[in-house]
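Beneath this line is the structure, given in structure tokens, with notes to follow.
The complex appears here minus one protein chain, its other protein chains still in place.
By written order: A, B, C and D. Residues from 1 in each chain.
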Amino acid sequence: MMSSEFFTTWFLPGIWITIQVTVYAAALGAVIAFGIGLARDSQFWIVRFLAGVYFEIFRGMSALVLMFWMFFALPFFGWQLVPMWAGVSALGLTYGAYGSEVVRGSLAAVSQAQKEAGIALNFTRWQRLRLIEMPQAWPEMVPPFNNLLIELLKGTALVSVITVADMTFAGNLLRLGTNETTPIYTLLLVLYFVLAFLITRGMRLVERKAKAGIGQQPEKRGGITAKLSARGETLQAGSGSAGGMG
Amino acid sequence: SRVPDEGKVLGGSLLDTLKGQGSVKIGIASEPPFGYVGDDGQATGEAPAIAKVIFERLGIGEIKPVPVDFGALIPGLKARQFDVVSAGMYINPLRCEQVLFSDPDYLMLDAFIVKKGNPHGIKRYEDIKAKGLKLASGKAYAQIDSAKAVGIGNILILPDQVAGLDAVAQGRVDAFAGTRITVSDAVKGSNRAEATEPFQPEIDGKPVYGAGGFAFRLSEQNFRDAFNEELLKLKENNYKELLEIVKPFGFGMADMTDLTAKELCAG
Amino acid sequence: MNWDWQVVDDFMPRFWDGVLVTLQALAIGTLIAFALGLVWALAQRSTLMWVRWPVIAVTEFIRNTPLLVQLFFLFYVVPNFGPSMSPLTTGIVGLGLHYSTYTAEVYRAGIDGVPVGQWEAATALSLSKGRTWRAVILPQAIRRVVPPLGNYVVAMLKDSPMIATIGALDMLGEAQAFSNETFTTEALTVVGVAFIVIAYPASLLIRALERRLVR
Amino acid sequence: MDGSELIRFDKVTKRFGSNVVLDNLDFSVDSGKHVTLIGPSGSGKTTILRLLMTLAKPDEGTIKVNGDYLTHEEKNGKLVPAGEKHIREVRKNIGMVFQQFNLFPNMKVLRNLTEAPVTVLGMSKEAAEERARDLLELVGLTEHIDKYPTQLSGGQQQRVAIARALAMRPKVLLLDEVTSALDPELVAGVLDVLRDIARTTDITMLCVTHEMNFARDISDAVLMFDSGRVLESGPPEKIFGDPEHERTREFLSAVL
Partner (left out) sequence: MDGSELIRFDKVTKRFGSNVVLDNLDFSVDSGKHVTLIGPSGSGKTTILRLLMTLAKPDEGTIKVNGDYLTHEEKNGKLVPAGEKHIREVRKNIGMVFQQFNLFPNMKVLRNLTEAPVTVLGMSKEAAEERARDLLELVGLTEHIDKYPTQLSGGQQQRVAIARALAMRPKVLLLDEVTSALDPELVAGVLDVLRDIARTTDITMLCVTHEMNFARDISDAVLMFDSGRVLESGPPEKIFGDPEHERTREFLSAVL
């Protein structure tokens, strides 16, 4: 369906770009998720307010529109982003907003009693967060983060629209060069599915470790579908606000 | 990062920079035969072929293609994602405000992709208007303006010529407008669609020339002039060298022109 | 940078065209997603293995692959062996199909949330299968599914610009075409703001709905 | 009608995994009788009712209701597992009231009572509503006819559930600890209704309860269960007054 030259010059690097965009955007998203997630419960109202505004704006924003805007409109404001970074930023900013809801929700779910036990031992706010609340909230965050990560992986296909040569972009190039569409798009879909599968398996390991870290056994879930599905809380972290990602 | 400054040397020093690094990034739009990525994964097409020869002569050995959407060519150029647009982009006054054009390396007529046998007898934009047919064209194609000028509203904008071919073959639209060669290339091997005779579009009685060239940033006048000089040499001896380069892509004597960017930019 | 209101003014007629397409895609896409999702959810509970497994596999696959590529697939590949649809129709079908796999999960959770005692009571009254579903289970499941379904409508709104890539000119498509023709960017900014302006009240609405239903 | 055998368990065994819950159980209930099942927790009382209601299937043995096999059909003289249609036919003879009421929360009280008669028995809507009104009067809830279940107290809900089961005119009414989810002060009202029904109708009742006084009041026979077997059975005076087995004595002294 494609020549080996095409495969090595465009398609293989495309897979690599997709992975890179996923990783970078996930890293940015994670930083934002924790930053904004914590800020939304800050003791200072102004911090809470600004974090809330960030959350509402980026949650309401279409990642594709944001990407376009960063790519085409931002330069006119005097800033220029390399396409890949425009894509990474747009994805990171958006999914970071969803992630902040996960962080906030999981932290809020840590029992009040644990927080009080921390006060009784005279920990500072920050120490309580670092030593008690975060380690206990973390295992709760992993499954919704997995869902977000898969949504993010799917979102990376959008960068092809702003000319980042990811695997979807390579697929389009091949279509235009050869008008041979069926095999390439089928392959693309399968590849994304495989990547999603790998992410889910990876996150299961993370979850198992996280649970072991607080002395819990992870519950067993069987079947390939259970491992892959965006099931359960999802999205719907915080009654589904993060669920409304897509 | 900040948008780079518009060059410190009057008329730009990009050529020297590129010579120094020995490579140039060219923006292409995945539109056969002007510029596209072939099955072998290499950039090819009329414009990249010309670029290869000219840049070689300017002392730049390597060409790095950057394929983007047609609509992203000018923004991409301005944003320095590549150094020159090498996509056979039509030279028109509106675009001349945004970029510097080389002199055109071809002059091309428009044509349509229509259903096999051209059941509606479409020859020009006016026929489509008169018969109330449905027209499609490509995103950011210059053909859209010509079509609008004769009063065709509601043009279906498709991502590219391949989508156009499908749209016509599947009866979504009656015709897809593009350049003569885009059109004839797209229908190659199709048994459901064919290309119409090329024609010269007009707006208000004045011919609209579909002449395409290379585009440079407004600040890079020196680079453009050097390029023009080499292009002119290719056109010597009745376009001998130029013809040789572009023939494999379906271009012929009829597509050669002596018009200049200056004339085309004037409108 | 220089902001030109004149450009915004020029863009407005096309903006409204785009809004119309966006809303159209959203409305019909939602209908498809809601209806098809229910079909998936019911099929996933089928006692017949050869119904259940293929449906689970297909929905998992669709949910875990990008909508964008699915749109390309529907637009460029499907016509080779199946129906060929206009860009807008393709976009609507793509959106609806993709989101139906999410709504299927929502329905599934909603149905699982109906206490098992309700099934048993229906059996004890000899209600038929169909009647049990229609009169007992689904009416109760619906309360639980409305808020998450609403969230997915907002999510779908945010994904709707993708249909521009196959030539259905929604808000973003119009803005992009306009920007390409005029070499301006105001239109993109307008559309960006429009999304927030539409999505924020929508999510407020859903949160209010959620509070009312989940009491 | 009285006197004929309405329910017969024939060598019924039921297991959950390796846990044998009913062990080769035989017993029968005659038409029109009120039978109470007592016994320690986990002895299999609920399981018997669930088998009768076809909410669970026996692993071995057969159950007959009103002369018909419940989960089996006779075809060409052979017993084969019954089809859905046959089961629904036999099941029409049986009504059940659950510990947790299980009213349909999406229907008002009236429709809870009319839904099944109309769609299952094919009664006309008017006839069904007339009967519903009668039954609501019987359970003393006429004024709540237009409310949703959640607007009623637990005791009221349970009375509606009893009326709902009766609306299907079953031959047998199964009652599984119908008062144990209720606050103490609501128990009496429900038991009164059941006493009324036991007295005024000829419906056969199979009752699991921990309310021994109630059991003594209404029962024609009491069956004492232990570990999935009938330990002993007899009229209430006998079982409560002078039980044969030490185990029964123990159990009764613990619950009375």
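Keep this in mind: a residue touches a chain if its C-beta (ideal position, glycine included) is under 8 Å from a C-beta of that chain, and two chains touch if they have at least 3 such contacts.
Predicted model only: the values in this text are computed from it and were never measured.
Q: Please provide the labels of all shown chains that the missing chain touches.
A: A
Q: With the missing chain put back, which residues of chain A would touch it? List them for me.
A: Given the touch definition above, chain A has residues 113-114, 116-117, 119-125, 127, 131-132, 135-136, 213-216 touching the missing chain.
Simple rule for what comes next: only the chains that are shown with their structure count from here on.
Q: Of the chain pairs A-B and A-C, which one is connected by the greater count of C-beta contacts?
A: Higher C-beta contact count between the two pairs: A-C.
Q: Look at all chain centres (mean of CA atoms) and spot the one farthest from the centre of chain B.
A: So the farthest one, by centre of C-alpha atoms, is D.
Q: When you average C-alpha coordinates per chain, which one falls nearest the overall C-alpha average? Tell me, please.
A: That would be C.
Q: Roughly how far is chain A from chain C, centre to centre by C-alpha average, rounded to an integer in Å?
A: From the centre of chain A to the centre of chain C is 20 Å.
Q: What whole-number Å value describes the gap between the mean CA coordinates of chain B and chain D?
A: A distance of 84 Å separates the two centres.
Q: Give the residues of chain D that touch two or more other chains, as numbers and ranges in rising order.
A: Counting only residues that touch two or more other chains, chain D contributes none.
Q: When you check chain B against every other chain, which residues touch at least two of them?
A: 75, 162
Q: Pairs of chains that touch, anyone?
A: Here the touching chain pairs work out to A-B, A-C, B-C, C-D.
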